[in-house]
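Mind looking over this structure? Questions follow.
Left out: one protein chain. Kept in place: all the others.
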Amino acid sequence: MYQLNKVDKKFPGVHALKAVDFKIGRGEIVGLVGENGAGKSTLMKVIYGAYQPDSGTVTIDGKAVRFQNPRQAMDHGIGMVFQEQSLITNLTVMENIFLGFEQQFVRFGVINWTAMAKAARHQLRKVKLDIDPSTVTSKLSFAQRQLVELAKVLTLEERIDGDLVILLDEPTSVLAKEEVELLFSLVRELTSRASFIFVSHRMDEVLELSDRIYVMKDGEVVDVVEHGQANIDAIQHKMVGREVDKQYYREQKQHPYDSGKTLVRFDRVSVAGKYRDVSFDLHPGEVLCLVGTEGSGREAVLRTIFGLERPSTGAVAIKGNPFHRATAQEAVARGVGYVPRERKVEGIVNGMNVYENMTLSQMGKYASHGVLRIREEKALAENWIKRLSIKTPDVYKDCGGLSGGNQQKVVLAKWRSGGSDIFLLDHPTRGLDIGAKEDVYDMIREMCDDGAGIVLVADTLEEAIGLSHTILVLKDGEIQKRFDGSPGGKPSPFDLVHHMI
Amino acid sequence: MSIENLKPYFPWITLAVLVLLVGALNPSFLNPASLVQLVADIVPLFIMALGMTFAIYIGGIDLSMQQVANLVTVVATVYLVQYGIFVAFLCIGAGFVIGAASGWITTRQFVPSFVATLAMGFIALSGARFLSGERALSMNADARDASFGWMFGNTVGIPHELVIAGLLLALAWFLQSRTTFGRALKAVGSGELAAVASGLKVDQIKILAFALSGTFAAIAGLMFSVKLSGGDANLANGFLILAIVAVLVGGTPLTGGVGGVINTLVGTLIVVVIRSAMVYLEVDATMQQMIFGVILIVAIAMTIDRSKMRIVK
Partner (left out) sequence: MATIQTADKAGTWVGIGRETLVKWAPLLVLIVLCGFFAAIEPRFLSTRNFARILIAASPALMVATGVTFVIIMGSIDLSMEGTVSVCAVSFAFCFLWLGGTLASWAWLALPFAMLVGAALGFVNGLIHVKLKIPSFMASLAMGFVGTGLAMVMTGGDRIRIEDELFRSLLTERVLGFPLMVYVAGVFLLIAWFIQTRTTLGRNFYAVGGGEDLAIASGLNVSRVRVLGYTVAGVFFAVGALLAVGRIGIAETATGNDFMFLSVTAVVVGGTALWGGIGGVWNTLVGVLIVFVIGNGMVVIGLPGYVQDGVLGILVILAVILSTDRKSISFVK
């Protein structure tokens, strides 16, 4: 029914899609997997009309179509459920559902709110969501918002005659397990009305839901697997292009830590509303991983060490000294380095060049009486560019223009060159391609060998297990379980999940 | 060289085109002596725009500058006889304190700088009206010449005002591009959250930026007061908007982090060339304001670099 034939898309410097063939039949659920940077998101943007292909054709029921914008794609029955936060939170649920298509409820220029509410209730029933359509969206939970998104896309059903194709982009990333199952049963039911393209990095979910799976790597579809013939290892092998094994997380380089010294000590620390009664010690050479679902308090622990949250009870000590009137400046002065999850917003300053970013946390060392010694800054940057093989034309390059992996290297270089020995890594590999991830893993091992302590919030459970010496599982702000992660004795993801939910 | 590489120079190109255009229409505009005088006359505006640059560079705005300058003209006039040249410290101190107060209200009390500085301006105006007794005051001519006469001399044909402006520009440029403070300003302007996550004292930096804009407003007010030999709670009126326009035309956008004091120099020159060109080209007085507005739109459309703007608000 919907088909892409030899679709090609190039961006300056990147061949994002290489002659991609893709098709989806009526009522099918098609999975789309691939590492970050494999071309998944470009392909989706072509499908829902945000990008136009350079060559190749898009056909619906054999007829060639070309979309200039998402609106035209919608008019052909193609809708997109975005990963997160694509609802406008200051509007009501019904306004969000019918945004851009309010005209049907307008009589003589006046919106008939009752009619809109009625229609909205009809849409919400399709996704089995029982809420008042005039609720302001910001009051909903993330799971509810996800369903509202789906309801919004399903309005296409009334609006157009043809078949529907609905893209689900990582729809489960913010959902709890029960909510995921609810969503899946809903999607299966809805196949009577629409086809789905399901994009997720959770391989088990893709396997469970999809009739067929497209595996992408480097802008190409490297395999199409039918449901039933799929197996996780094989797909992962195709995605990555080689075995994902212990080597991947550099376990062979994991050395025991020095338990004689303590870098950070948490003694029954609580932050009101975030977490309670958390105690742990971080030692030199140790990777301590905080595992838990979104909102379990893991990020808040990181922010406490960096002085962005003040403990309401309990004591935090850094290198033996109490950390009372905590501020970020104080934390930096004591050797704490923070690699935030929002790399582009909090990690690097978009608009400042490489050396400016690298010395941002330690300008005092490169200045006398407040006057910068820029030559030394550049020398430092050149040194670290070489050391971490950061791909940048020169030190004057705007960091906003670097690739994700290189941005992350700049952030790490910032803290390492400043002599930090306590690293707080919040999703350090998020959005990086495989090669860049491996570089980060190498660096983590290297830092440990240098005697640094690392508190990690990992992107996936596998990553957490592979990297850490110690794993703390948090749930609802409390530590549930402590695991030892020495090579050979590592827990399985299943062991952890058991305590997370 | 592609268009992309030329972007930072658009304000300069605009300025050059304007000057040549006006020169072609009326060659007497290009007479060096009159050009120098033209530039010397706008020094107070330029100084105010320099200060405004700091506020806009961190993504804020300072609407109190005009009233700070007003207050300073009154302070300078009232206390000149008493303190002599040291009245300058009083004036600059007042500007610094008012600016810092605006900064504190903005950063610590979460009042948008648009409102906070506007309100601080009202407070400064109150002070000016009180101190002046709501009258236009004039300076004691002897004391003025004794303390500040040096401001308006000529050395080898160069007006001292220009020297002062040049020194302040050099100082501002140095602060912006060679000091940790300037670097921190840039970080706050282009990525405040990243600056926080790097452990910078963001609040302090922002307060200091507003204090600087207040200080420059005070210097502008002082020069103004000496030049016109008097003080009045309305003396500097009309300068605020021009200062903002000068900064924006120079290519420092309201979103912060881009541009800087050199851009402000170009921006001020563009504004002045447009204004004086209308006199040289004998544009009817009633038409000037309208033509100024139209040319301004064209100038801004030409000079702003849109590549960093995702959404234009």
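For reference, chains read A and B in written order, and residue numbers begin at 1 within each chain.
Following the convention adopted for this analysis, a residue touches a chain if its C-beta (ideal position, glycine included) is under 8 Å from a C-beta of that chain, and two chains touch if they have at least 3 such contacts.
The structure displayed is predicted, hence computed values, not measured ones.
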item	value
Hidden-chain contact residue, picked from the options B:116, B:185, B:243 or B:258	B:116
Chain B residues that touch the omitted chain in the full complex	58-61, 63, 105-107, 109-116, 118-123, 125-127, 129-130, 134, 192-193, 202, 241, 244-245, 248, 253-256, 286-294, 296-297, 300-301, 304, 306, 309-313
Chain A residues that touch the omitted chain in the full complex	69-71, 74, 80, 82, 85-91, 95-96, 99-103, 106, 109-111, 113, 138-139, 152, 273, 295
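The rule we apply is simple: only the chains that are shown with their structure count from here on.
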item	value
Intercentroid distance (Cα basis), chain B paired with chain A, Å	44
In the complex with chain A, residue positions of chain B that touch it	178-181, 183-184, 186-187, 189-191, 193-201, 257-258, 308
Residues on chain A engaged by chain B in the complex (per definition of touch)	306, 308, 328-329, 331-333, 338, 340, 342, 345-352, 356, 359-361, 363-364, 367, 370-372, 374, 414
